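First the structure, then my questions, so here it is.
Of the protein chains in this complex, one is absent; all others appear in place.
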Amino acid sequence: MSDTASSTTSTPLEADHPIRKAIEQAARLVRQRTPLAQSFTNFVTINLVANAQLAVGGTAAMSYLPNDIADVSAIAGATYINVGTLLPFFATALPQIAKELNASAKPWVLDPVAAGLGKTRTAILQSFKENPPTIVRGNASEIIALTHIWNLDVASESTLRSDETTRPAGVESVDEVDQAQDAALTLARFLSSHSSTGTAAVAVSGAVDLVTDGADVYRLPGGSEMMTKITGAGCSLGGVTGTYLAVSEALTAAIAASVHFNCASHLAAETAAGPGTFQSAFLDALWNTSATDIAQGAILLSN
Amino acid sequence: MSDTASSTTSTPLEADHPIRKAIEQAARLVRQRTPLAQSFTNFVTINLVANAQLAVGGTAAMSYLPNDIADVSAIAGATYINVGTLLPFFATALPQIAKELNASAKPWVLDPVAAGLGKTRTAILQSFKENPPTIVRGNASEIIALTHIWNLDVASESTLRSDETTRPAGVESVDEVDQAQDAALTLARFLSSHSSTGTAAVAVSGAVDLVTDGADVYRLPGGSEMMTKITGAGCSLGGVTGTYLAVSEALTAAIAASVHFNCASHLAAETAAGPGTFQSAFLDALWNTSATDIAQGAILLSN
Partner (left out) sequence: MSDTASSTTSTPLEADHPIRKAIEQAARLVRQRTPLAQSFTNFVTINLVANAQLAVGGTAAMSYLPNDIADVSAIAGATYINVGTLLPFFATALPQIAKELNASAKPWVLDPVAAGLGKTRTAILQSFKENPPTIVRGNASEIIALTHIWNLDVASESTLRSDETTRPAGVESVDEVDQAQDAALTLARFLSSHSSTGTAAVAVSGAVDLVTDGADVYRLPGGSEMMTKITGAGCSLGGVTGTYLAVSEALTAAIAASVHFNCASHLAAETAAGPGTFQSAFLDALWNTSATDIAQGAILLSN
């Protein structure tokens, strides 16, 4: 935590690095097994989440009832939870679902959309501290805000940040990815220490994505800026992270999903004439990008 | 019911068969009258359901409140009900809606998504036995599960199937269409005997669709496998079945909708570069396929 983002240097991961091999295997497994990852997600982008999961090779099921989630979790490889558009009953349903997933040691991904906004959302996110996810994926402001809501930033950062600066601009990040590195490391260590497998990861999405397991920090450049001009880029990445988590451990899943998205968005941007055709081309590219290309995508190791 | 699926033979329906004439007329009427079919459907694919209804020539209205559905049913030709993403209040709203639709003899289509999963869904589906729909459309596992939930399979199949084999893999079918033929026939006979018009149909979606009115069995090949790579292929087919039900009787509506989808998905697959452009091309093809082409689509009569 003593390192600041500005002092980090990043070097490309070697072509034969074990992480790349793990990513390639994960991408192959998703396409061989069409794993089911279920989602409890917002109403805005629920369709894109499902279509992205199908486009990478998985299958999708979406539910809002604890008894549905419990039944499907018996056959699903992972669960994705996104707190974007809350309904009143989510305040009791979501804590119950997190408790049941963790009681049965089921891996799950949390997308803390708009963390810091709305007391219902804050209460739900607070409850997850007792039953934390395997992976948290969000933008920089959301990662910082969740770390703050869980009081994990008290020791190192309480004098640096006030509540105001950790509140996102709606669903947009007001912070840069690098500013969230300390929070991401702290959060990943907390998740790892509570994980039934001992492994966990945090993914911070931005111009250059950042993924960490609490030990190493990976930076993933190369995605298209057009991803910020369609709704659901982050949510669908969260859902696809769930798909990868159904066939691999947390760090591999988080990196594989982000790299797959970066490759596909880069490819889609080359042919798209605007955000409408970009979305179609992006789903096509998720489908068409090979496991080898994903594994050889841009990955930097920071230190 | 004594025939098993493996012993069936299927022959192409003649070009001037009355069913083909009924399909052509239905397709023409949809485009002339732009009939309204309202939907109570899941949040994942609600947009595609509406867009598919518009693309075949109908109009759409979506609601979740019994008083909305009742008001719109006065002006709608049919209603489509899909139990995909349940909210708690659906447990009372849906049985009430089914009761009101049947009390006023309004035709409706049931899509028993994920039948067999979740006690709330099971309770809702059980309640529909008292107020059954005009058409049930689902995948093989869902049709088998609904027949089981309604105890219609007791006499013939209770010794063959346990609860476990009738539970779908989330929203995916674990059974093949042929395995659901007996259940579809049983279900269609039950629906017919409770229909205010005496007619009803069951449609089983899969690689080759199966439609039956309880007497004859029709098989509809030719759809594209890419339909399994976009979310909502089944739901939008259910919604369009509602659109066709607004202008024709049950058997014609179920076959016409499936054949229209098969023609369009086949056409779309020829130009699509992946699931993203496939969805756009599929909606275009629904719009562009002529009534004559639909009526002359692949239809096999089984016996």
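Assorted remarks:
First chain written, first letter: the chains are A and B, and each begins at residue 1.
Assume a contact is a pair of C-beta atoms (placed from the backbone, for glycine too) under 8 Å apart; a residue touches a chain by one contact, two chains touch by 3 or more.
What you see is a predicted model; the values in this text were computed from it and never measured.
Note that of A:Ser10, A:Thr85 or A:Ser127, the residue touching the chain absent from this view is A:Thr85.
Residues 36, 38, 43, 46-47, 50-51, 54-55, 59-65, 67-68, 71-72, 75-76, 87, 89, 279-288 are the ones on chain B that touch the missing chain. On the side of chain A, the interface with the absent chain consists of residues 42-45, 47-48, 84-88, 114, 117-121, 169-172, 228-232, 272-277, 279-280, using the contact rule stated above.
As a convention for this text, only the chains that are shown with their structure count from here on.
The distance from the centre of chain A to the centre of chain B, each centre being the mean of the chain's C-alpha atoms, comes to 35 Å.
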